[in-house]
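A single protein chain has been removed from this complex, and every other one stays in its place.
Showing subunit A:
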Amino acid sequence: MGEMEELRKEADNLKDQITEARKVVQDTTLQEAVAGTTLVGRVQLKTRKTLRGHLAKIYAMHWGTDTKLCVSASQDGKLIVWDTLTTNKVNAIPLKSSWVMTCAYAPSGNMVACGGLDNMCSIYNLKGKDGNVKVMRELAAHTGYLSCCRFLSDSEIITSSGDCTCILWDIETGTEKTIFAGHLGDCMSLAVSPDFKMFISGACDFTAKLWDIREATCRQTFSGHESDINAIGFFPNGNAVITGSDDATCKLYDLRADQELITYQDSGIMCGVTSLAPSLSGRLLLAGYDDFNVNIWDMLKAERVGVLAGHDNRVSCIGVSSDGMACCTGSWDSFLKIWN
């Protein structure tokens, strides 16, 4: 047998081993385990604020950690930092490239980042001496579009790209610390674990991968989706991962049991999931869809318990503030809405 044949056989054997090992621990299903749990009552959130100012589709938004500030990115070529309580624009940052697809707020509140079809991640210092917001670094190495970025701190950021890799950068030197390769399709989204030790990526190869940041390895791969994974997030305790896909479903994967626990789907929903965010306790899953709505799911019972209807175009991004007080949605209709 040639080496290629041998390797192929070994790969198949290992895949079967993994499937078996997952079955061995499947002594029940989440559905059975929550049979005695009462469904969450109907969740009705109202739009409390509408953030107006962008002149084109909004592609991304991210809440700041400690405050009521958030940053949004639009293909009108601007990053806007908003005070969501007053709806005032704290900063309106003009971008070199208007083809932006992602933005992020540093946990410290000192910086924001964005990137897109320019294949770069640009870091902006919000707290410059003269009060002007300037580009601090341009992180260039990806050979495909920047789909997502998340700060670990003021000195490190992780990016995901259409070139199928994710990169951990040293912001100071502007260089790549670690390249996370393994996905077989465009990486569309990433999320960092609550303890900052791991991150997960969702890709167009229909899988989600869990990466150990310091060991620079892929620990686990989760399959099951039947199309591109566009959105990904951690359950608040860091032990589970939620994915949203073009196959119109969201899935919950448990990291320690290494398998899918449940799928959030409804025969009436036939369009892709664009974005998702869990509520503070993890009991609610808010997911944005291509049909202009956000569906609210009881994460344990996997039933829809609410809808946020208010946008006139696709909901492209969603986020829940760190104190769980409000949910922010961003849309192709150029508006952001704050709900609670």
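What to note about this one:
Throughout what follows, a residue touches a chain if its C-beta (ideal position, glycine included) is under 8 Å from a C-beta of that chain, and two chains touch if they have at least 3 such contacts; residues count from 1.
Here, contacts and distances are computed from a predicted model.
The protein name that UniProt records for the chain not on display, among "Calcineurin B homologous protein 1-like", "alpha-amylase", "Guanine nucleotide-binding protein subunit gamma" or "Protein SEH1", is "Guanine nucleotide-binding protein subunit gamma". Only one of A:T28, A:N132 or A:S267 touches the chain withheld from this view, namely A:T28. Contact between subunit A and the absent chain runs through residues 3-4, 7-8, 10-11, 14-15, 17-18, 21-22, 24-30, 33-34, 37, 40, 43, 45, 48-49, 68, 84-85, 182, 217-221, 235-237, 239-240, 254, 256-259, 261, 279-284, 286, 299-300, 320, 323-327, 338, 340.
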